[in-house]
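What follows is a set of notes on a single structure, which appears directly below.
Certain chains of the assembly are absent from this excerpt, and the rest are unmoved.
So that you can tell them apart, the chains are marked A and B in the order they are listed, and the count of residues begins at 1 in each.
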Amino acid sequence: MVAESGSAGDKETGRVEAFSDGVFAIAITLLVLDLKIPSASPSARLADQLAKQWPAYLAFLISFSFIGIMWINHHRLFTYIRRTDHALLILNGSLLMGVTVVPFTTALLAAYLGHPGQDVAAMVYSGTYVVIAVFFNLLWHHAATGKRLLGRSADMAEIAALTKQYLFGPLLYLVCFGLARLNVTASLLLNVALAIFFALPPKPAAVRER
Amino acid sequence: MVAESGSAGDKETGRVEAFSDGVFAIAITLLVLDLKIPSASPSARLADQLAKQWPAYLAFLISFSFIGIMWINHHRLFTYIRRTDHALLILNGSLLMGVTVVPFTTALLAAYLGHPGQDVAAMVYSGTYVVIAVFFNLLWHHAATGKRLLGRSADMAEIAALTKQYLFGPLLYLVCFGLARLNVTASLLLNVALAIFFALPPKPAAVRER
């Protein structure tokens, strides 16, 4: 029924976006639950106890940036995507499942950074990002192939540029994942670098696309 | 007052959908709180400790899929439902109450799977799904009977097909519920199979409906 009218079809996308926005917003806000109140202690100064929690702050910052950037990109894709189908809903749901897991992997990283098992925690952490980035690409690939779910007037060159650009995500997080096994610090530094890189303004060509 | 104008009526449905989207999005995201960080231990490897938590991951996966699929179907119904009345709001509220309970029943299943009491936990788990599926049917039945809350142009054959299709939900979850008493593994396997089945693309006729 929805497919019969353009306006109802827009509404369809609208609700997928609203649901996705909700999940992104909740997941990004739940990250704060990973910051713990130090238990009052007569022997330790609060400032020192807070300072000792730096792994939690670092993990919070990387994860907040990651989810925020994922949201910006999700948002950008849906300025192109005009229709939904069953596969899009399933792929979007899988992407969101990955996003909701981030508060867990963040807490895991914060708890184990600097302790035995930090390599496993960092691999789980970056591994989740690999999975999310893969689903992000699958979603875009499904929507964009033959303009299946895009507007007819969408610019082919722009679409190809986005497709190419998004392919880097899984590869870069795969490097983070592999690095975590060899050197946790290097893996996290790359994670931080990626967060900063993606937060920088896009290059002029990309600006035009937006 | 709202009933007097079509556009205000649409807005009425819009806010019910927005509220429902919010509850679905929060319930599905709260599931992550059921994934626990293993306490650091010198004798156990983190990878092993994480692997031992498989019941929590399994419960998370089934519940995420269930809520996601419920959302897709809720969303589909509201492409047909154009007006609200008091009974719809109450039935929708009852449905949402069931959905918000899922993070609790998921945590219960994760905590007891493989321990004494797992049959009770699995019955509570599937029992909640039975209740949700029943309210889903009551909601649709209330809205669709005599096209009470649907648009006038809604296709009778499509409506009848949806009505028939949704009746399977309560029956299938009732089987899960009964199986849980006899064999918890079989009950969960059926739950997984249902999640996969509902995530598969609908059959061609259903595709046309959407």
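Things worth noting here:
Following the convention adopted for this analysis, a residue touches a chain if its C-beta (ideal position, glycine included) is under 8 Å from a C-beta of that chain, and two chains touch if they have at least 3 such contacts.
Only a predicted model underlies this, so the values are computations on that prediction, with no experimental measurement involved.
Depicted are 2 of the identical subunits; the complete assembly encoded in this structure file consists of 4 such copies.
Assume only the chains that are shown with their structure count from here on.
Least-squares overlay of CA atoms from chain A onto chain B yields a rotation of 90° to the nearest 5. We define each chain's centre as the mean of its Cα atoms; on that basis chain A and chain B are separated by 25 Å. Within the complex formed with chain B, the chain A residues making contact are 1-3, 8, 11-12, 15-16, 18-19, 22-23, 26-27, 30, 33, 85-87, 89-90, 93, 96-97, 100-101, 103-104, 107-108, 111-112, 115-117, 120-121, 124. Of all the residues in chain B, the ones that touch chain A in their complex are 17-18, 21-22, 24-26, 28-33, 35, 37, 40, 42, 45-47, 50, 64-65, 68, 71-72, 75, 78-80, 154-155, 158, 199, 201-202, 207, 209-210.
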